[in-house]
Each structure stands twice: as structure tokens, then as C-alpha cells.
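Of the protein chains in this complex, all but one are displayed in their positions.
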Amino acid sequence: MNFSLSSSPIDAAALQRGLADERAGACATFEGWVRNRNEGQPVRSLEYEAYAPLAQSEGERILAEARAKFSLLGAACVHRVGHLQLGEMAVWVGVTAEHRGAAFDACRYIIDEAKARLPIWKKEHYATGATAWINCATRGEHAAPTAIPPA
Amino acid sequence: MNFSLSSSPIDAAALQRGLADERAGACATFEGWVRNRNEGQPVRSLEYEAYAPLAQSEGERILAEARAKFSLLGAACVHRVGHLQLGEMAVWVGVTAEHRGAAFDACRYIIDEAKARLPIWKKEHYATGATAWINCATRGEHAAPTAIPPA
Amino acid sequence: MMTVSVQYFAILREQRGLSQEQIATETATPAALYEELRARHRFTLPGDRVRAAVNDAFVDPNATLREGDRVVFIPPVAGG
Partner (left out) sequence: MMTVSVQYFAILREQRGLSQEQIATETATPAALYEELRARHRFTLPGDRVRAAVNDAFVDPNATLREGDRVVFIPPVAGG
């Protein structure tokens, strides 16, 4: 059971090997990737910023909750921080269990809670050069650019 | 969208790279692993046998159903055949989508349908030397050994 | 009387002792053919636990068999 933040690319294969367990019949994973659009706007890259000590403790708490709720053998989650390009992996979740139902349910629980609770923020860089901190728009716009950098 | 049977170890990393798509924000995968017990009996290894032409067409049908039901960008499934050792990957499912809900739901749909519908059979080899074709027990036993090989 | 080919997998292959054979039969459906073969070879699976495929597609057990059909009886599956 472990959570971590990473400032370098996530090695999903190594993380999954770390979950190897001869008692496990099922391994469910989820990867969040940087995609090229958000709510219709072309995205060039993303920045993730974390409040590290609290993200760490909250991430560990989410994994412990998953272990308590579901019949698991292993669970891990890594979240990137820093500047990510299109297609890069922003978050990885992996869960092993004897049976697939628990593996799927726990994997989804972990990513849902991670997105809702981890003190991590995402700044989108748009093709226009504008940027926006996601979910932080005010004055009624949703995910609209909040700053255009000087030319 | 593709399905295949494989008589050699499944290269999950290569399969997942094949799903890379800058429009995708979510990638959900499921791996079925050979585990060391089934219904309380110690298992040494597994054999998978497939009726290949029908497994292929039924596998493709399942992937097409998933594409019709969920908002996906990509989906793939590979199932092993042959003799597998503990910890080996028996089946891999990978799905990409813009959003994680569709990715999880489709991944689960594909593995559930694959297990229920693909004409693939599994023979367990137990630590005792006995073997059993799973789900084919008769005379009331469930997953009990059906044959002890000559000494 | 017609001739069909029958292919066996998994437990049926082992109980029959071969993978494929040509069968001359008076039966007209996969269900009836399975009962004939089951009696002859002492297959343990009852007919209601076996599905049928003809020419690589699932069929109803009471479909009509035709000369030269390739028939497969499908024991309970266990992929994944």
C-alpha cells in the first residue's frame, strides 16, 4: 500500500511489477493522460502543483480506505507534479485482488477520491498562449483562460 | 479495436502503447493473472485451450459492443492460450476514453463478457498432481479434480 | 444419413481421445448429434451444459445440420 508524488515520468511497468503476488487473480489499473482538449479548448501542456506533505498523507489515507472497503492484496498510486506534455501520464493507480470485482471497484474508488481530495492543482496551457488554473475560474466562466501572458 | 489470442507471453506495455491517443484522458486496464489457489486448492499451473476462429469472432464482437455502448477512443483484448505458470498474465484488456467513467465501464464490460462468452477453457493443475477442467465438473463436485494421472 | 465433421475441445477432446473426426449420422440437429456421441463415448457433460457451433458460428441446438457441416460442441467456458 503506497502513495507517492513524482517529479519525473511515471514508470507504470515497474509499479505494476511491484504489485506482483501469486495470490492475485486480478490487476486493475487506471492511468490519467494529458489530453489535447478540455471543454473544447486546444491544450498544449499542463502543470501540476501539489501541497506535498498533505497530498502524501491524504493519498495514504485514500489507499487505506480502499483496503478497508474492498478485499485487496495490493494498491498503489503515483501522481505527477511539474510540467507535462500531451500524452504524458499524470496519475497511475494499480490494484490487485483475488477477484476482479474488488480490483475494479477499488481502482475506481482510489482515482475518484484522489481527484476530489488530493491538494493538487492543474494549470492548463492553451494553444492561444493563455493559461488557466482548472476549477479556479471566478466571475462565472468555467475553465476560461484567466491570464494572457505578455507578448 | 482489436482482439487476439496469443500463445506467447502478453506484452502489456506494447499493447498499451498501441492505445496512445492525444485525445484520451483515461486509460483503464485489466489483467487476469494465474493465481496459486482456486476455491481452496493449491494450483501449480494452468492450461488454456481455445476454439480459435470462434474465439476471434466473438472477441471482436465484444469489443464492437463495448464501442457501441460506451464513449471510447480505443479498446483491445488479448487472451493467452497454452500452459501458463503462476503469476503469468492470462488476459489483458485495455480501454482509452476521454473520461474515466467510460473507460472503467467498458473495461469491465469487456472482461465480464469475455469470461462468459469466449470459447476458451481452463485446466487447472494442482499441487497433488490432479487436474480439472474448470466449470466442467459433473456428479455434483465443483472444481474438484476429475483425473489423477498415473504415477 | 449424412456426414459432418466434429471437432472436440478441452474435456470433450480428452474424453473422446481425439480432436476431430468425420461422423456419419441419422441425426438432424446438434442436440441430437451430441446425445448420440455422448452415449457412444460416455461424455460426462449433459447436453444442457454444452453449446453448439456450426461452421465457426454459435447455433441453436435445434438448428438443422447439413451435409459437410463442421460441428463443435462447446463445454462450459472458463476464459480469463
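List of remarks:
Should a chain be cited, it is by its letter among A, B and C, assigned in written order, with residues numbered from 1 in that chain.
In the analysis below, a residue touches a chain if its C-beta (ideal position, glycine included) is under 8 Å from a C-beta of that chain, and two chains touch if they have at least 3 such contacts.
This one's a predicted model, so the numbers in the text were calculated from it and none came from an experiment.
The hidden chain, counted over the whole complex, makes contact with A. Contact with the chain not shown here comes from a single listed residue; of A:I10, A:V43, A:L73 or A:I120, that residue is A:I120. Contact between chain A and the absent chain runs through residues 32, 48-51, 53-55, 57-58, 79, 90-91, 111, 114-123, 133-136, 138-139, 146-147.
As a working rule, only the chains that are shown with their structure count from here on.
With steps allowed only between chains in touch, the distance from chain A over to chain C comes to 2. Comparing per-chain C-alpha centres with the mean over every protein C-alpha atom, the closest match is chain B. Centroids built from CA atoms put chain C at 50 Å from chain A.
Inter-chain spacing, taken between the CA centroids of chain A and chain B, is 27 Å.
Look at where the CA atoms of chain B average out and do the same for chain C: the two points lie 25 Å apart. Contact of a single residue of chain C with at least two other chains is seen at positions 80. Residue positions of chain A with contacts to 2 or more other chains are 100.
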